[in-house]
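Can you read through this structure? Questions will come right after.
In this view, the complex is presented without one of its protein chains, the others remaining in place.
Each chain carries a letter (A and B) given by its place in the written order, and its residues are counted from 1.
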Amino acid sequence: MTHAVELKNITKRFGHVVANDKVDLYVDNGVIMSLLGENGSGKTTLMNMLAGIYYPDEGQIFVNGKEVSIRDPKDAYANGIGMIHQHFKLIDVFTAAQNVALGIEDGKYDLKKVADGVREISEKYGFGIDPNKKIYNMSVSEKQTVEIIKVLYRGANILILDEPTAVLTPQETEKLFRILKAMKEDGKAIILITHKLNEVMEVSDVVAVLRKGQHIKTVRTAETDPQQLTEMMVGRAVTLNIDRMDPVDPKPRLTVANLTCRDSEGVSKLEDVGFIAYGGEILGIAGIAGSGQKELLEAIAGLRHISHGSIIYTPEGKAPQELVGKTPMEIKDAGVALAFVPEDRLGMGLVGGMGMTENMMLRTWNKGKGMFVNRKEPEKVAEQVYEFLEVVTPSIDYPVRKLSGGNVQKVLVGREIASSPSVLMSAYAVRGLDINTSYIIYNLMEGQKAKGVAVIFVGEDLDVLLALCDRILVLCDGKVSGIVDARTTTKEEVGLLMTQVGGGKEALA
Amino acid sequence: MKDKTPLIRLAKREDMAKSKIWMIRLAAFAVAILIGMLIFVIAGANPIKAYGTMLASSLGKKSGIRQVVKNAVPLLGVGLALAPCFRMRYWNIGAEGQITMGAMAASYFALFWYNRMPSALLLIVMAIAAMLFGAFWAAIPAAFKARWGTNETLFTLMMNYIAIGIVAWLQGGPWEGKPGSQIIPMFDQKAVLPKILGVHCGWILVLLLVVAMYIYMNYTKHGYEIAVLGESENTARYAGMNVAKVTVRTAALSGAICGLVGFLVASGVNQTLYSDVAGGVGFTAITVCWLSQLNPFAMIVISLLLAILSRGSSGLQTALGIPASISDIITGVILLCMLGCEFFINYRIIWRHKETAGKEAA
Partner (left out) sequence: MNFNLAGLIKAAVLNGTPLLFGTSGEILTEKSGNLNLGVEGLMFMGGAFGLAGAFWYDQAAGGNASGIVAVLIALLCAFAAGCFGSLIFSFLTISLRANQNVTGLALTIFGTGIGQFVGEQLRLKVGGNISISNALKGSFANPVLPQSLQDIPFFGQVLFSYNGFVYLGIAMAIVMSIFLNRTRRGLYLKAVGESPSTADAAGINVTKYKYLATVIGGGISAIGGMVYTMTIAGTVWNHTALSGEGWVAVALVIFCLWKPLNALWGSVLFGGLMIMYLRVPIAFLPSQIYKVLPYIVTAIVLIIVSLRQKREDQPPASLGLPYFREER
């Protein structure tokens, strides 16, 4: 029997890093396969070679039993392979139909025809997409749907989805899975890149596990369980439980009331947000991407103009003070630390072209008299972070841009913790990290909590939020839609809160 | 199937040895000189003889060397001025106008205040006025950039034309010497910079500025702010830096130095003011700045090199009748080659044949 697609002996290197090492893998028509692996295990790289984004250094690719050479995405489409990337490949200022029309060469250029085709597919699977709507007016889930339509319109038989649920609410995820199952019934081969075990168990027929670029094993989903999959993924038995302790003597540290922020165009980003963060607890913040998480942390850190509202900060054993109206520097000096990991990991909080020492200097550069910067102190801090967090770098002056993602994040979080804050805000601190490094970060947060720090933790993975935090604040469209006890709530409850305020309308990303 | 592998693929290169990097840059320079030869051939001149003439007229005699130094001083000064701007990724191409405004301010005192103060004081007042005016001229686009993100590349450029227009008006109007001459009178000797070793003393000033700028960029708080802001505005805000203030301050500093250069040129070289006082230095200095990778010490070498080129080509015009604008062409070619060669420092090229061996084995 011929497979829909088969990889033989595929190897891909980036410099000295081997991203994929002699991978053999196949998937059949009418099958959903999960490609499971930690961040950095080479899942996306492997699939990018099917999509024509990368070209393998060694190995062969067969589609329907025939060897093919996929040099660019055009070849991929010609072979019926379509990939939905994690970062959407859509042109914001184009309509859905214009986006679908990109790269299709069939006779006369006729946008109307494309729009009709989009409508047809949309009706067939129940997508509900308007072909003439501009992408920038769409929600995240709609954008993803356009990506799927794009691939279907080109008649793809093999669909690859790269972590499609990372940006969706639990409810949207379920809808997506229904669609995937419908396409499977249609006889399409579907590859789902993911690192979430519950999704693997729920939707896929077979699971292929990658670890450090190597294909470990492919098993039938029905014949395995999460524990076994995790061991294959990580390479040894691990406990996935976070050692959560009860808050000790929680005292209000940060009291936020009626906080409202607008952006430069007057669009409301935060509306009437109020909550209390206690010392000695971890307050999780959940929400769909772009619901105001970033704005909230920035407002507290003094980086964003506040329309009205108050942020009262009560340091240990000192009088309460109002943070609104203070400069970022004053807020920082008062003991409020922010570790924000943006999508590109750098860009905010770290300077890619500088070494660890100079990055530590971001906190202390204007300390001391005179016009010269003090290099001694930050050098000491860099040494400490380097040793304590086991940062892998040739030297503390090596540009952090060239470090791996995990090490970059250690530098960032390490610096904020080294300032011994009394409020530690972190956003997406484990973004893109492997399981081990993620747990180092979780433990750091736990350690700060034990020291009486008020930890505010913005996360993407609801499972982690439920396991790590004491309470979870759910943001929806810039408003607080609820604060729940992390020990007793369920994912479904949080998921509903993420979409509930404003009648389930989703915020734009 | 095998021949379907792409012919060339690229990969980012990690670190390359310093010596190899300089070899590549040297090779690029050599290529630029070769292309220059080709241009001479097209222009109908013997390239060896042409280069020989250029060297002889610039370095062959004392007057030539003096001229080279005289040409190098403004290039080096403006190159230094642009360095912090470029480090900040602020594309100040308005040096031309800032020089002109500086020269204008200095000329005002040279023309109308020369008989009211001693020479030393007059020169100091001229220098300060030039720096203030240069800074002011540079701060206008910077303020708009800081407040509304107005495109500074084009704004600074438009400021050039406006500055030149103002001086052109002064030249034919209020400051005109003999009516109808369209010329501003020569400065009094009190307003002329003294000479040291046959060249106006500005060369000592810019050499001191090299050291000062090196320290400023690498060891001061300001320098750190500029470096961070250049990498990422978000990070700068996050670190509590006042982005608007740093932008305007750095641009103003840059303008001040340009203004100072305007003073040096007007007082030390021309001893008068005319609308073409900047004479393209503002643009050529961009080359100086970029070729030296923003390193102040390297700028000394590069500015001398370009000064030799420009002096040499005016010699060429007299001796062989080749238009002096050849120096712009060669400067452009050198810059283009240097820009191109960075690619070979940053990327590795993988040719097809290297991997077909591996494929055949599979």
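Keep in mind that, in the parts below, contacts are C-beta pairs under 8 Å (C-beta built on N, C-alpha and C of every residue); 3 or more make two chains touch, one makes a residue touch a chain.
These numbers come from a predicted model, not from an experiment.
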Can you say which of B:Ala27, B:Met158 or B:Ala244 touches the chain missing from this structure? B:Met158
The listed residue (A:Gly103, A:Gly325, A:Gly368 or A:Pro394) that touches the chain absent from the view is A:Gly103
Check the options B:Thr150, B:Ser181 or B:Asn218 and report the residue that touches the missing chain. B:Thr150
When the complex is taken as a whole, what residues of chain A touch the one chain not shown? 14, 51-54, 72-74, 76-77, 83, 85, 89-94, 98, 101-103, 105, 109, 136, 150, 264-265
Positions on chain B contacted by the hidden chain, ascending: 9-12, 43, 91, 93, 141, 144, 148-151, 153-155, 157-159, 161-162, 164-166, 168-169, 172-173, 283-284, 286-287, 290, 321, 323, 325-333, 335-336, 339-340, 342-343, 346-347
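Criterion: only the chains that are shown with their structure count from here on.
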Cα centroid separation, chain A vs chain B, in Å, comes to 45
Which part of chain B faces chain A closely enough to touch in the complex? 1, 4-6, 9, 11-12, 14, 219-225, 227-228, 231-232, 234-235, 237-240, 355, 358-359, 362
Report the residues of chain A in contact with chain B in the complex, numbered from low to high. 9, 14-16, 55, 57-60, 67, 69, 71, 301, 303, 327-329, 332, 338, 340, 342, 346-354, 358, 361-363, 365-366, 371-373, 402
